[in-house]
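Yeah, one chain of the complex is gone here, protein chain that is, but the others are all in their spots.
Labels for the chains are A and B, by order of writing; each one numbers its residues from 1.
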Amino acid sequence: MLSPIDISALALRLAKLDEVKGRSLWADARLRFMRNKAAVAGVILLLLCAGFAAFGQLISPYSYDYIDFNIMGHAAEMGAPSWAKGYYFGIDDQGRDLFARVAMGTRISLWVGVIGTAISVLAGTLYGAVSGYVGGRTDSLMMRLVDVLLSIPFMFVLILLLVMFGKSLTVLFMGIGFLSWPAMARIVRGQTLTLKSREFIEAAQATGVPALRIILRHIVPNLLGIVVVYATLLVPDIILTESFISFLGLGVQEPQTSLGELISEGAKTMRYGTLWQLAFPMGFFMATMFGFYFVGDGLRDALDPKDR
Amino acid sequence: MIAYIFKRLLVAIPTLLALIVISFLMMHAAPGGPFTQEKQLPAQVLANLNAKYGLDQPIWVQMGRYVWGVVVHFDFGPSFVYKDRTVNEIIAQGFPVTLSYGMTAFVLAVVVGVTLGVLAAVFQNSWLDYVAVGISIGAQVLPNFVMAPILVLIFTLWLGWLPGGGWEGGDWKHQIMPVIAMATAYMASIARIMRSSMLEVLTLNHIRTARAKGLPTHKVILRHALKPALIPVLSYLGPTFVSMITGSVVIDMFFSTGGIGKFFVDAALNRDYALMMGVTLLVGVLTIIFNLVVDVLYAWIDPKIRF
Partner (left out) sequence: MKKHLLLSTILALVALPAFADKNPRTGEDLANNQDYTYRMLDSVKSLDPQLISSVEDSDVARGLFEGLFNEDGDGNLVPAGAVSYTVSEDKLVYTFKLRPESKWSDGTSVTAADYVYGWQRLVDPALASEYAYYLELAQVKNAGAVTAGTAKAADLGVKALDDLTLEVTLENPIPYFTKMLTNSATFPAPKAAIDKFGADWTKQPNIVTNGAYLLSEVVDGEKYVEVKNPNYWDAKNVIMSPITALVINDEDAALTRYQAGELDRTDVPSGQYPHLKEQFPAEAISTPYACAYDYIINMAAGKGNEALKDVRVRKALSYAVDRDVIVNNILQGGQTPAYSWTPPAINGYAMPDIDYSHWTQAERNDKAKALLAEAGFGPDHPLQLTLNYNTSDAHKKIAVAVQQMWKQTLGVELTPNNYEWKVHTDKLIAGDFEMARYAWCADYNEASTFLDLYTGYSTNNDGKYSNPDYDKLMKDAKGMADPSANYTKAEGILAADMPIIPIYHYAKVDMIKPDLKGLPQHDVMQFWYAKDLYRIKQ
């Protein structure tokens, strides 16, 4: 067994070690990330999706909102994907080019997913880490606030946002961030509670490192694993939530569209002989999710402080 | 621990009061009321309705009356839209339904998710890992509004094995599809969180030591690794259980189960204030209880945890 003196000496050494290594943290992580083949494949997959989202519209001969009134309402008979007609992905049941719409949907959904998740991760991680680390009454108060936020009827939050600020993507991001960060905060706080009692934190405390510094330098890096995983779970969740929020009149409005919207339209019509309406948006959704997963997994491995 | 639980339950009272006040103010600030309709009601008819439901009173009086009714009589008031029923009756009927298939889905998601996650972590980068990850991503991109119609198409229309909807007092045949449609995505999320958390725990010193000492893998996992690795899953389950209840609207709509999830959305869209408050309080109580249970479990898993 180590004596208390040994422990504090060890802590000092560890803390120093951390400072030295800390400088090369990001360079180190990048190197390890680049060595991870799956992660690189994930990046490429995401870049391809993003490229399609950004430039897909330019390839299509049709605009995302152009309705061909001759084939409108006859998607099942005349709307199947056709290279010759320029409808690479077929048409939707409104007579619009699905290729252009999937490109637009992917673009909007990527934005919504990434920004919404970023807001939720930032707010949730900081809030949760502070609450868990400080503990006591502060923790109790902060977590009861989370309880309230998790329970208030979120539809009214969204409706009020809409009424106060009107329709815009910014309001959509605010609404989505608002909905998703409390759950993130709970997870981060739970993890912080266990981290707090680990030796290296106790050691840092013993050497008088200020609380904020401990949170940012020691707690948060050790949370990254779970945060990254939860973030990759949050992205698809947020993308699908968006289609529900649009239902309330916030955010993406027809004739603009999003992947969530396209998928729910596809799911509604899948029985009626227009399976491509579900397959293409679903395909891009899935590709994006795999991309995020591999990148997330790679990031987790690369940033894991224990592997350093 | 008993003292801690007792304290938390005491704090629940101001928490719920805050919830009531915030929700009340938000509901009334939102445009439209329970009797706003396309065929507008004549002013006099509207005035009578407002008087009947107390909406002609100042909002503080309405709130006070509401709290009084709930605390003293456990009466959540009449529904403004479902006029033959009180909020107590609606919740008493819908909540057990949701709880019944929700609990089954919850247990299924946890058991399958945790198992899948542990296996994927222990056999990292083996085919088992890839299959588990593949399944979980696949399940995640199949949201319940896509799952539900696919299930009905296969099991009702093509195979004719299961009824396409209804509840029939909780008959097992009516529960299968709602449970699957609900559990899939959650199962996938749990598996992913479990896998990552397990991977992290497996690198901890005492686990490495235990393995180095030659303990068989399954013993290491079950005795030493599983408990600490469950913490992030637990944190996730608190809010998730509640969102399963509120998010069951798709299941209720698609499978006509008569559960409470549909009322959660309907009450908001109809501005059925009393029903909305009733459901909100239900969700609040569940949130508080589940997060308390999660916190107690933290302490059980890791005795070193201090709140």
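Convention: contacts are C-beta pairs under 8 Å (C-beta built on N, C-alpha and C of every residue); 3 or more make two chains touch, one makes a residue touch a chain.
Fair warning: this is a prediction, and the values are worked out from it, not measured in the lab.
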Query raised in the report: Where does the absent chain touch, in terms of which shown chains it meets?
Result: A, B
**Report entry** Options B:L17, B:V111, B:L157 or B:L222, residue touching the unrepresented chain
**Finding:** B:L157
Report summary line: Filtering A:I159, A:M174, A:I215 or A:I263 for touch with the omitted chain leaves A:I159
**Report entry** In chain A, positions touching the absent partner
**Finding:** 65-67, 69, 72-74, 76, 93-95, 159, 162-163, 167, 246-249, 253-255, 268, 271-273
Query - Residues from chain B at the interface with the omitted partner, ascending - result: 30-33, 35-45, 48-49, 51-53, 78, 81-85, 89-90, 93-94, 148-149, 152-153, 156-157, 160, 163-169, 171, 252-259, 262, 266, 269-271
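Assume only the chains that are shown with their structure count from here on.
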Report task. Calculate how many whole Å lie between the centre of chain A and the centre of chain B, each centre taken as the average of the chain's C-alpha atoms. Result -> 21
Requested in this report: Using the touch rule from the top, collect the residues of chain A that touch chain B in their complex.
Outcome: 135-136, 139-140, 143-144, 146-148, 150-153, 155-157, 159-160, 163, 182-183, 186-191, 193-194, 196-197, 225-226, 228-230, 232-233, 236, 240, 263-264, 267-268, 270-271, 278, 282, 285-286, 289-290, 293, 297, 300, 304, 306-307
Report summary line: In the complex, chain B touches chain A at residues 11, 14-15, 18-19, 22-23, 26-27, 29-31, 133, 137-138, 140-141, 143, 145-146, 149-150, 153, 189, 192-193, 196-197, 199-200, 203, 228, 231-232, 234-236, 238-240, 242-243, 264-265, 268-269, 276, 279-280, 283-284, 287-288, 291, 294, 298, 302, 304-307
